[in-house]
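A single protein chain has been removed from this complex, and every other one stays in its place.
Moving on to subunit A:
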Amino acid sequence: MRVGLVIVSHSDKLAEGLCELAGQMAPDVALIAAGGTDDGGIGTSLEKIQAGIARADGGAGVVLLADLGSAVMTAEMALEFLEEDQREKIRLADAPLVEGAVAAAVAAQTGQDLAAVVRDAEAAAASMAGAAAESGAAPADAAPELDDIDQDDTGVLEASWELINPMGLHARPAAVVAQAMADLDADITINGVDGKSVMMLMTLGLKAGDTLTVSAHGPDAERAVEMLGLEVRNGFGEI
């Protein structure tokens, strides 16, 4: 049972397109488009949103994402009209539509609960701002020896590999990595960002030849490093 998403947009095409995009990384998540007015024009429809919530709700709750002003307001109205027992399970994420929806879809795909899906969607805004501020900046930390797993005194495992697939850590492998890491009981950092967040991984913009450095801490730390090493050395299955 996964959290479902409702994409509320002024435009039917935008909502449908975003469901298609996010669905690539979240094939098992109910992604419901609620775009445009009842008669197909530009605007938002309370009824479409309400119907979307009903369709997206498989029992684990629903997260709504909305684009501009009236879409947000209409989504808020839909929440206010919910029955008391439904209110706990339906949330509106305060997140940029595209980045938030992709992050939320991946979180839902990995089986995260409602609060975690909302958190990942809302973190997408911060990762966008971070990417804009840091674009072009070199990573601050020098990477340790390649292919060498280090363990320091505090039990943190570290390892680095060079990316060998031509596309680098783009959207699909970022989703694969984030999904694999999300299932593990460990704090995982990849090149300084949360290894369980697909958006953060994508904002790294790692290309072929760049170095990916993981540090992991916790019961599954060793598994995290092994799995990641396998993925990187296989070029994320793209070579």
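Everything below uses one rule, namely that a contact is a pair of C-beta atoms (placed from the backbone, for glycine too) under 8 Å apart; a residue touches a chain by one contact, two chains touch by 3 or more; residues count from 1.
Basically, contacts and distances are computed from a predicted model.
Hidden chain, UniProt protein name from the list "5-methyltetrahydrofolate--homocysteine methyltransferase", "Cytochrome (Ubi)quinol oxidase subunit III", "Dihydroxyacetone kinase subunit L" or "Glycyl radical protein": "Dihydroxyacetone kinase subunit L". Contact with the omitted chain, checked across A:E20, A:E47 or A:D94, is made by A:E47.
Not every partner is drawn; the one left out touches subunit A at residues 37-38, 41-47, 68-70, 73-74, 76-77.
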